[in-house]
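Taking it in order: structure first as structure tokens, then the write-up.
Note that one protein chain is taken out, while the other chains of the complex remain in position.
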Amino acid sequence: MISNNINLFVGYGLAGVLYIGYTVSLHVRRRNLQAAIASQTDLQN
Amino acid sequence: MSIESKPAARTGAPVVTDGTAAAHKTRVSPLAIVVLVMLAVFAYFAFVFAPEDELQGAMQRIFYIHVPSAWICFVGFGVTFLSSIAYLSSRKEKWDTIAASSAEIGTLFTTVVLATGMMWGHAIWGVYWTWEPRLTSFLVLWLMYLGYLAVRAYVPDPARRARFSAVIGIIAFIDVPIIYLSVNWWRTLHPQQVIITGDGPHMPGAMVIALMVGLTTFSLVYVYLMRLRLDVARLATQLEEIES
Partner (left out) sequence: MVTVPRPSDLSLVDVGKTFGRHKVLRHVDLEIPAGSFVALMGANGAGKTTLLRLVAGLATPTTGAVTLAGVDLRKAGPGLRRMLGFVSHDGLLYGDLTGRQNLMFHARLFGVADPEARIEELADVLDLRRVLDRPAGVLSRGNKQRLTLARALMHGPDVLLLDEPFTGLDEESSARLVQLLTALHAEGRTIIMTVHEMSRALEGPTRLIVIGEGGIAVDEPIEALADLEVDEREDVLVGVVSDHVSRAGHGGRGPISRPDLPERPSLDEPHLAALTARPALVVPPGRFRSAGMITAKDMRVELRSRDVLMSSGLFAVTVLITASFTTVQSGNTGSMATGILWISLLFAVLLGVGRSMARESQDRAIEGLLLSPAPRESIFLGKLAAGLVTMGLIEVFIVPMFLVLMTGESQGSLDVGGLILAVVLATIGITIVATLFSGIAVGSRMGESLLPLIVMPVVIPLMIAAVETTRQALGGDTAGSVNMFQWYALLAGFDLVVGLAAIATFSFVVEDS
């Protein structure tokens, strides 16, 4: 029971890293796609 | 379907008008704000409002993220299951996109369930892994949906990929109760000395409330991630259409 708080911290930390990491990766993918679409449409205009 | 209808109007149009950097900026959606507020509320309920557990101490607080994640993971795979059936009967690409997005996010939630479960196990049982039925079931579930995602990665043709993964999405979900049953029976043959606590009937009311807040929060997180993921899928399709 000594390591209780550390485990709790690590548990929430891991969950946070996973959730936030995935969210950020989606945002990055979306931004890259938007940029790519913008440059493609620029080329066509 | 609130997940489906909105994003189309939000990001597609401004990009075409001018290619400047400003046009790329996406406004923070109201849903994102609600999710952030709910996460703060959740933190309060999980760490302050809910009382300390007599047996497990602070560690019990991991359940407020562990249990909702587990529930949402079923929701996610359930959505994949239903969308897979919808795809096979209608052949509309949107159902495949929804199925794939939900499976990906469901796998993320399963990963969190496993990670938090292992941390709890380490604190309470002294080991990171034990073949506790529910944890084991989630491990099998996780492996199944990794297979689903692997098939998606290895089949280039979109129509074929959609058909293949829909079949796996259906079989995998049907398998879930059978997995749980088998793993549960298997463990009763080799009884554990540790009895699971935390979400039994004697849970104090305040803990139940905190759990409900967690469930609401992570449901919103699921909806938010789904919207974002579908948005990415839509943009990817749009880009492919421009390029071809």
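Just so it is clear, A and B label the chains in written order, and each chain counts residues from 1 on its own.
Everything that follows uses one rule, which is that contacts are C-beta pairs under 8 Å (C-beta built on N, C-alpha and C of every residue); 3 or more make two chains touch, one makes a residue touch a chain.
Quantities reported herein were computed from a predicted structural model and do not represent experimental measurements.
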item: Touch partners, limited to displayed chains, of the chain removed from view; value: B
item: Residue in contact with the excluded chain [from B:A40, B:L55, B:L143 or B:M212]; value: B:L143
item: Candidates B:I33, B:L181 or B:M212 - the one touching the absent chain; value: B:L181
item: Touching the absent chain when the full complex is considered, from B:I62, B:I170, B:M207 or B:V221; value: B:I170
item: For subunit B, the residues touching the chain missing from this view; value: 88, 140, 143-144, 146-148, 150-151, 154-160, 163-164, 166-168, 170-172, 174-175, 178-179, 181-183, 185-186, 188-190, 237, 240-241, 243-244
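By definition in this document, only the chains that are shown with their structure count from here on.
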item: Rounded Å distance, subunit A centre to subunit B centre (Cα mean); value: 15
item: Residue numbers on subunit B that touch subunit A, as the complex places them; value: 11, 15-16, 19, 23-24, 26, 56-59, 61-62, 65-66, 69, 105, 108, 111-112, 115-116, 119-120, 122-123, 221, 224-225, 228-229, 231-232, 235-236, 238-239, 242-243
item: Footprint of subunit B on subunit A - complex, ascending; value: 1, 3-5, 7-8, 10-12, 14-15, 18-19, 22-23, 26-27, 29-31, 33-42, 44
